[in-house]
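A single protein chain has been removed from this complex, and every other one stays in its place.
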Amino acid sequence: MTFVTDLLATVTRRSRQLIGWGPEETTRRSPADILQLADQLLSRRGEASGVALARDIISSYRALDAKGRTAVLGAVAERFAADHDKLQAAIADYQADPTAAATAQLHVAAEPRRQELVRRLNLAPGGTLSLVRLREDLLARLPDHPELKVLDSDLVHLFSSWFNRGFLVVRRIDWSTPANILEKIIRYEAVHAIRDWDDLRRRLQPEDRRCYAFFHPQLDDEPLIFVEVALTTEIPGAIGPLIAEGGMPVAADEARVAVFYSISNCQDGLAGISFGSFLIKQVVEELKRELPKLATFVTLSPVPGFARWLKQEREAEPSELAAEDREALQLLDKPDWRANTLAAEWVDRVLARAAARYFVAAKSPGGRPLDPVARFHLGNGARLERINPGADLSASGLRQSHGVMVNYLYDLPRIEENHEAYAERRAVVTSAAVKKLAASKS
Amino acid sequence: MTFVTDLLATVTRRSRQLIGWGPEETTRRSPADILQLADQLLSRRGEASGVALARDIISSYRALDAKGRTAVLGAVAERFAADHDKLQAAIADYQADPTAAATAQLHVAAEPRRQELVRRLNLAPGGTLSLVRLREDLLARLPDHPELKVLDSDLVHLFSSWFNRGFLVVRRIDWSTPANILEKIIRYEAVHAIRDWDDLRRRLQPEDRRCYAFFHPQLDDEPLIFVEVALTTEIPGAIGPLIAEGGMPVAADEARVAVFYSISNCQDGLAGISFGSFLIKQVVEELKRELPKLATFVTLSPVPGFARWLKQEREAEPSELAAEDREALQLLDKPDWRANTLAAEWVDRVLARAAARYFVAAKSPGGRPLDPVARFHLGNGARLERINPGADLSASGLRQSHGVMVNYLYDLPRIEENHEAYAERRAVVTSAAVKKLAASKS
Amino acid sequence: MTFVTDLLATVTRRSRQLIGWGPEETTRRSPADILQLADQLLSRRGEASGVALARDIISSYRALDAKGRTAVLGAVAERFAADHDKLQAAIADYQADPTAAATAQLHVAAEPRRQELVRRLNLAPGGTLSLVRLREDLLARLPDHPELKVLDSDLVHLFSSWFNRGFLVVRRIDWSTPANILEKIIRYEAVHAIRDWDDLRRRLQPEDRRCYAFFHPQLDDEPLIFVEVALTTEIPGAIGPLIAEGGMPVAADEARVAVFYSISNCQDGLAGISFGSFLIKQVVEELKRELPKLATFVTLSPVPGFARWLKQEREAEPSELAAEDREALQLLDKPDWRANTLAAEWVDRVLARAAARYFVAAKSPGGRPLDPVARFHLGNGARLERINPGADLSASGLRQSHGVMVNYLYDLPRIEENHEAYAERRAVVTSAAVKKLAASKS
Partner (left out) sequence: MTFVTDLLATVTRRSRQLIGWGPEETTRRSPADILQLADQLLSRRGEASGVALARDIISSYRALDAKGRTAVLGAVAERFAADHDKLQAAIADYQADPTAAATAQLHVAAEPRRQELVRRLNLAPGGTLSLVRLREDLLARLPDHPELKVLDSDLVHLFSSWFNRGFLVVRRIDWSTPANILEKIIRYEAVHAIRDWDDLRRRLQPEDRRCYAFFHPQLDDEPLIFVEVALTTEIPGAIGPLIAEGGMPVAADEARVAVFYSISNCQDGLAGISFGSFLIKQVVEELKRELPKLATFVTLSPVPGFARWLKQEREAEPSELAAEDREALQLLDKPDWRANTLAAEWVDRVLARAAARYFVAAKSPGGRPLDPVARFHLGNGARLERINPGADLSASGLRQSHGVMVNYLYDLPRIEENHEAYAERRAVVTSAAVKKLAASKS
């Protein structure tokens, strides 16, 4: 193993070199100059000069201000489309005689020249990370610049191939992980913020905690996505106790449940390139191997779209909510409604039923569940297992879902089947309990 | 570095698993069954089952006999072309309104479905190596089965992307390299055969010897290409002394010349995917760093097409050869012509001139040099430096080039320029001496 | 390299196992029981049972309370001395016939059995670290329990051999070092406290900072000693600017001076086993290799014994201080004496002269310099280069040395000579400037 391990280090080492580049090494260039370099890069046949050109383009782009970057992105999207004359000719040839060769020719002619440009930029040291960062820029501009959409498609197409699963590596993150990586875990945690190094340590060091991340050889020390896990004896119904200070850890050996309580994507520039499903499945397998007594793998997940949907339904006619339930939910409009324990219990019961309806009935125009987290886990083949009202009493938890969280269950033998059901029929797979709840009346 | 190194090991480890698969784990399937699995693989959306299918297809294919493999390759080439109805529709849409979106659609529709199939097969553990081996099968059948050409194009297209230079790693091969890799060096040496482990040691261990190979993370312990280097004080004019037993090694510190005396491609299935140029350039840089006193980087290369060309020219009318030279060359027809030292010297002078003509004048129909080794080095930006008659007196050396070998010079500051000259104008860059020789009369 | 590297990992892995041992795995034993186990360990010949016994003794010892540990240490010191009867016999044999064999016999007989006991305890997994921790216990008790001195000598003797320099490895500590090691750097910093992770980052990440530590394979992730370095353009005369927040880092390439501004021993249990000298020399060599333009290697060091000595001298008769100087120094007795800039300047001049006298004249009973930091650096072959009054205005700096700090210069070509001068003649090697200062009158 060591021979290959060792040689792999070189891949990485090379890709580091660009990362530390600073303004002093960069010639300042105008967007027009950069585009001219891109022209050269596409036309040159010498690969050695290609690497130098790619490096120059990338570092010049990074030295631009926001306006300059927008200009470059727009010009690339426009200028490097497929050559329409060549394409028309290829179509004519194909229609004259639709041979395999003519089809291949047509395929080549229809490819936007942007893709070849991006492929050549990728040869620069650190090129892949630079292109991921460039897509961050692009995505931020997309709402105001729909003309960038075509370039985004090109990037997605190429990223999907470069970040193919064969190169993703899951790594346990623990307290002996290098600090420069841990610092990114703190920064990228998107679900339950990590306050400082002590808070981080609480999530990594106790024997009932695990954290795993995906890495890619050309992205070095940059995690792509990570998941935080708590080992427990029961399926948890609230997030507070899981991330609180103090508390005795469960002995790893006595744990029966692994709870995925936070999943964070790290690279905005990789939005839409999905790794989460593989990460969860690999982590499930890794945990099973390490702790064979673990029997249940669930998430404890937020329900980000619930409060918004509920607001609509409370006013809609007809509504998914029964009249009594709507009445009960008026309590939500009072500040501090949870202060009255009895009332809170009552409302929580109604919220649970409403949430069940939300998952089962609320659909996007395309017929998929409205809730993005539900789409992610159901798409992975998980089952909606349990609805937990009063599970997240933080300000953001109350705001987005009135405190409701849910558990999705990853039952390995059923994952494939659930996934197919969702992929083929958009089926929302739920436990009997959730089904019953959705069908219940007040 | 170690964190990333370590994680990279996993990539490799996973890809090893398929390699040891044997007949007992493989269900025997007919070509028809395999194609049905391929149909499923292309239509299924669940990725997890996809990996299992890919693995099944690959191992079933390997369990087939030669005839069965031919059948599968042919059927894949034919059945998984682009869908012509969809393609016609995309053409119609594009012609109605040639938007970027319509172009993109057309690009997708023109892609042979074979490419997606190959991409999915690549997800199997060990998939990449299996596909390289599959292309070996294909190339062996190509002369008799021209219908496989389209599948070959698909493989070349994908391999070019998977084996992009960013993932190739150069590694020194020496006497502390694992034996399973060294054994492949013995097996793959294509220029000057390595007889046994002692012969191998003579090429690796002395301080005036170096060997470097390219590896790829998904191909594990399989070298892609390697180069053997001798450090000398002068540009050598003959191969014998370089690979003979005994002889005092030159102290590395006193060497001024690095001689690339053997370059071997290892993977038939990667024919046409070129790495040699990068390998040589990286090795030049590595050697310069290690031994700053090295001033000259040359090859000592065979001239495989010379004897055949010479035979033709001796009979052709008009001929590149002067009449006197043709007369002198009649000596070549006598067995043991080299036994007479004086005659051999005379013939060698004539051979040198003829060889110079061969390089300068003998062209393929496409206008490139006839000699394949010349095409390789000139294409890399090297310069034809010197012609050495009597340089390889082995049976094969006499047979293919009457003993002539040549030096190509890698002069880093000129490489790019030479390469462009060759790429753009098919210019054969030679030293003044070779130029003069080519122009000389007897 | 990788083969050996890999195998070395095993050494370490094994030694980890004991470290995580907790109370639940430990049988509680009385001191008397532990001593009985020690008896067995010394008498048994089977090594396998020896390891188990050693492990049992070590973990039982650690489970004891303070009183129990004192009892065990005392009993070990007393009970496992050399056997006096055997020793007398060996003396008799030797005196009868002083052969080499008789001498060897005498040597064996005079060895305290404690040493063999400690050697056998060291075979337990994690044994070395446990014994280092045991010596911490011992050193804390030594002032009240002089009878433990003999056991301490045994430990020092064995530690000196186990921690021989051949096994110490210097490692750069930076921001990509594992967090569990960085956390120890924070904890063990003994000179200028590191407040938190951000403060740590400021000492590791800027390009003008370096940190190096010594590690030992059997002590795992425990640094033994570390040194913090700042790269500067001039020899610094004050600590404040070096460790302040903000400030532009010096480009590594422009640095000419490397300043060792903090050296911390990490393991109390290794007190008196000296590594600092080697660490500094290795770091000097490493820095020279990395940054050949570095020309000067100095410390910026505290003067911990100065204030105490000065207090004595101000009252002594005769005194090293001139009468005027004594008068000037009365200002020191006023609170906030540094607030008056003019007065502070005057006092600083006097303090500098007094400090020069302190280094040159103040000696321990053994004739060595009174200042412990001076003993360390002069013993390493450094030269006292410059005296900087007003260099450390922190509370502790004012308390221990009225703000004076000094630079010791590590001039590699002179180190050996300086060291010998100090070792042989107790010579205090100083710069001409310090010499002049010491000889000056007010």
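By written order: A, B and C. Residues from 1 in each chain.
Please note the rule applied: a contact is a pair of C-beta atoms (placed from the backbone, for glycine too) under 8 Å apart; a residue touches a chain by one contact, two chains touch by 3 or more.
All figures in this text were calculated on a predicted structure; none of them were measured in a lab.
Contact with the chain that does not appear here is found for just one residue of C:Ser59, C:Ser130, C:Gln218 or C:Gln400, C:Gln218.
Across C:Ala104, C:Ala316 or C:Ala439, the single residue that touches the chain missing here is C:Ala104.
Set against the missing chain, the residues C:Leu42, C:Ala75, C:Ile91 or C:Ile186 yield one that touches it, C:Ile91. Remark: the omitted chain is touched by one listed residue; of C:Gln205, C:Ser277 or C:Thr296 this is C:Ser277. Of the candidate positions C:Gly127, C:Pro236, C:Pro302 or C:Pro369, contact with the hidden chain is made by C:Gly127. In the full complex, the hidden chain is touched by chain C at residues 1, 3-15, 44-49, 81-82, 84, 87, 91, 94-95, 98, 100-101, 103-104, 106-107, 110-112, 119, 122-123, 127-128, 150, 153, 161, 164-167, 169-171, 177-178, 181, 215, 217-218, 220-221, 277-278, 281, 381, 415-416, 419-420, 423-424. Residue positions on chain B in contact with the hidden chain: 2-3, 5-6, 175-182, 196-197, 201, 221, in rising order.
Keep in mind that, in the parts below, only the chains that are shown with their structure count from here on.
Although chain A and chain B share one sequence, what matters here is the overlap of their interface residues, and that overlap exceeds half of the numbers used. Among the chains in view, A has its Cα centre nearest the centre of the complete protein Cα set. The greatest centre-to-centre distance from chain B, using averaged C-alpha positions, is reached by C. Work out the mean CA point of chain A and of chain C, and you get 50 Å between them. Chain B and chain C, compared by their mean Cα positions, are separated by 59 Å. Inter-chain centre distance (chain A to chain B, centres taken as mean C-alpha positions): 41 Å. Residues of chain C found to touch two or more other chains are 3, 176.
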